[in-house]
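Removed: one protein chain of the complex. Kept in place: all other protein chains.
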Amino acid sequence: MLQRFRENKSMQGTFLALPTTLWLFVLLIIPLFLTLVVSFGQRSPDGDVIFSFGLHNYIRLFGYSTDCPGGQTSCFDPLYVNILWRSLTLAFNTTVCVILLAYPLAYFIARAHPKRRNIFLFMVLIPLWTNFVIRVYAWMMLLRKEGAINIVLGWFANLLGLDFTPLEMLYTPGAVLVGMVYEFLPFMILPIYTSLEKIDNSLYEAAADLGANAFKTLLRVTLPLSMPGVVAGTILVFIPVMGTFIVSDILGGRQVILVGNLIQRQFLDARDPTFGSAASLILMVMTLIVTYFYTRKFGFGEEIVAA
Amino acid sequence: MNPFKRSPLVIAATTLVYFFLYAPIVILVLYSFNASRANVKFEGFITSFSDRVQMDGSFVEASPCGPFHWYCDLSKNNDVIEAAGNTLTIAFTATIVATVIGTMAALALQRYDFKIKPFSQLSLYIPIVIPEIVMGIGILTLFSQSFGWLNQALNLTGDSRLALGIGTVTVSHIAFMVPFVTLVVQARLQGFDKSYEEAAMDLGANEWTTFWRVTFPMILPGVLSGALLAFTLSLDDFVITFFTNGPGSTTLPIYVYGLLRRIITPQVNALSTVWIAIVFIAVLLLQWLQSREAKPSH
Partner (left out) sequence: MTSEFAVEMRDVVKRFVTPEGHEIAAVDHVTMQIKNGEFFSMLGSSGCGKTTSLRMIAGFEWPSEGEVFIEGRPMGHTPPFQRKVNTVFQSYALFQHMTVYQNVAFGLEMEGADKSEIDKRVKRALEMVQLTGMERRRPRQLSGGQQQRVAVARALVKTPDVLLLDEPLGALDLKLRKEMQLELKALQQQLGITFIYVTHDQEEALTMSDRIAVMSKGRVQQLATPVEIYERPVNKFVADFIGESNFFEGRIKSISKDEAVAHIPALNTELKGLPMSRDFVKGEDVAISVRPEKIRIVENKTKGDGLFMAKVLTSVYIGSDTHVYLDLEGIRLKIMEQNRISRLDPSSFYSKDQVVTLMFMPENTLILKKD
C-alpha cells in the first residue's frame, strides 16, 4: 500500500490537495448552493426557512409589488431595482476615482530610487493594515458637522473674513464614495505599482528615441504595459465595493442603502433569509458578469496575487 | 535620463494622495487625547495628572493618567480584552491550519497531475471573484441549517447544542484564507528550479529528505509571506466574522462596529491608536527582516 502510494504521483497529488479542496467545497461551494435553494423558499412567521420552490423573491426584487396605492392588486415598485443600480454605479464611480488617485502614486513609487521605493510602499501598507472598521470611523470623525474638515474650513473662512456654516457631509452619498475610495485605494496602488515596476527603463528610452514626448509615452507605452495591474486592481476594488455594507452603514446612515445593507438587514433585522439569499445571488451574478466582460476585454493579470 | 520622473504634476498628485491616506489617521490619533466624553468636538488635551480632570468644561472623577486617560480606561475594559483575545486566538489557529493545508495544495497544484486538479485550482478563485457578503450569508445558512438539523437529530439540548461561536468563525476564516496562501506559495514555486531537487536526489536524498532539506527551506519565504497575509486577513476580517460569530466570540472589529452604532467615547480612538501602533511596528519589523534577507551576507 505504502509502496503503491510512493509510486503513484496522481495519488500523492490528490492527497496533498484534498484538505484544501474539501474545505473550500464544504465552506464555499455548498453554501452557494444552499443560498440558491433558500432563495426559492419562503419565510416562516418566526423567520425560519420553509423549503419550497418559487421565484417570488426574484420577482419582488425586480419590482413586483402587491402593496400598492389605490387598491391595485399589483404594481411596479422600483425600491430594490434602485438599490441594485445605486450599488453598481457607486462601485463604478469608486473604481474610477481609485484608479485616478492610485496611478500617479504607483507611478511615482515605481520610478523612485530603488532604495526609497520600500519606504514609499511601506507608507501605503500602513493604512491598508489598519483595520477596515477603524478607517471608516476615522472618516466619520472627519466628516461630522463638528468634525475636523469643518473646523479647518471654518478657520479659513475666518481668515478670509467670510461667514461659515458647517457643511453637512456625513450621511450623504458623497461621504460613502469618499469612504469607499479611502478603504480600497491601497488595493489599486499595489498591483499598478507591480506592473509599472516591471517596465524596463530602456522601453522609456526607446519611446523617447523614436520621437515620443512624455505624454505620448504615457499614452502609448506606460499605460498599455501597466494594464494588467489596472485590471487586477479593478477586480480587487470593484467586487468588494459591490458587497460592502459597513461604509454605507456608518457614513451613509439611512440615506444610502446598498445591496449589502439590504442583504444584511434581511438576515438580521427583517429576518427573511429567503429574500436576502435571492438578493445575494443577484449581487453575485452582477459582479460575475461585470468581471467576466471586463477580464475578457483586458485579460486577467497575475498581479492579483502580488497584492 | 528620465525626463518624466520629476514631473511636478506627478509629485503634486503623490503628495496629495499621501495626505489623503494619512490625514484621517492623524485625526484619529489626535482625538484619542480628547478631553471630552462625547467625542463630538475636540475640547483640547487632558493636561493634568490629578484625580479630577477638566472634561467638557467641568471637573469629573478620573484615573490619574493625564493625557492617557482614555488608554487607562481602555485597559480596564473587559470587553475589549476579551475581544482582543478572541481575535488573536482565531487568527493564530486559522493561520496555522490555512498555511499547512494551503502549502500542501500549492505543492500538489504546481508539481502533480491528478483528476480533481482543475477543480481544485478553480475553487481558489472563489473568494477573489465573489463578494464577501455572499460567502458570509452562505456560510451562515450552512451553519444554521445543519446545526438545526443536527441538534434535532441528536437530541442535543442546553450547552451541548451546536451553536455559532469561536469554532465557526475559525473554520470560516480558514476557508477564505487558504486560497491566498496557496496562490502566494504557488507563485513562489513557479520560479523554483527543479534541478535543486534533482541535485539532492542525485546526492542520495530520498523524496522525504529532499523536501525537508531542500525544497521546504527554499520555499519558506513564500510560505511565511502567505502565512502573514493570511494572518492579517483574519485580523482585519469583518464581514465573515459578522455572520458567523455568536455569543462570546466577538472580535475586535465586531466590537468596534458595535460601538460605532452607539455612543462613541475617545476610548475607541485609543483602541484604534494602539492598533495602528501595533501594525506600524509589525510592518516595520517585516521590512527590516526582508531587507536583511535581501542583503548578501559576507
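Labels A and B are assigned to the chains in the order they are written; within every chain, residues are numbered from 1.
Criterion: a residue touches a chain if its C-beta (ideal position, glycine included) is under 8 Å from a C-beta of that chain, and two chains touch if they have at least 3 such contacts.
Keep in mind that what you see is a predicted model, and the values were worked out from it rather than measured.
Colleague: With the full complex in mind, choose from A:Leu162, A:Ala206 or A:Ile289 the residue touching the hidden chain.
Modeller: If we include the chain that is not displayed, A:Ala206 is the one touching it.
Colleague: Taking the full complex into account, find the residue in A:Val221, A:Ile235, A:Leu262 or A:Ala279 that is in contact with the omitted chain.
Modeller: Hidden-chain contact among the options goes to A:Val221.
Colleague: Which positions on chain A touch the chain that was left off?
Modeller: Within chain A, the residues touching the omitted chain are 115, 200, 202-203, 205-213, 216, 220-221, 224-225, 227.
In the analysis below, only the chains that are shown with their structure count from here on.
Colleague: Could you pull out which chain B residues touch chain A in their complex?
Modeller: 1-5, 7, 9-11, 13-14, 17-18, 20-25, 27-28, 31, 40-42, 101-102, 104-105, 107-109, 111-117, 119-120, 123-124, 126-135, 137-142, 145, 171-172, 174-176, 178-179, 182-184, 186-187, 207, 232, 235-236, 238-239, 242-243, 252-253, 256-257, 260, 264, 268-269, 272, 275-276, 279-280, 282-284, 287, 291
Colleague: What part of chain A is in contact with chain B in the complex they form?
Modeller: 6, 9-17, 19-21, 23-32, 34-35, 38, 49, 101-102, 104-105, 107-108, 111, 118, 122-127, 129-142, 144, 146, 148, 151, 182, 185-186, 201, 204-205, 208, 214, 217-218, 235-236, 239-240, 242-246, 250, 260, 263-264, 267, 273, 276-277, 280-281, 283-284, 287-288, 291, 302, 304-306
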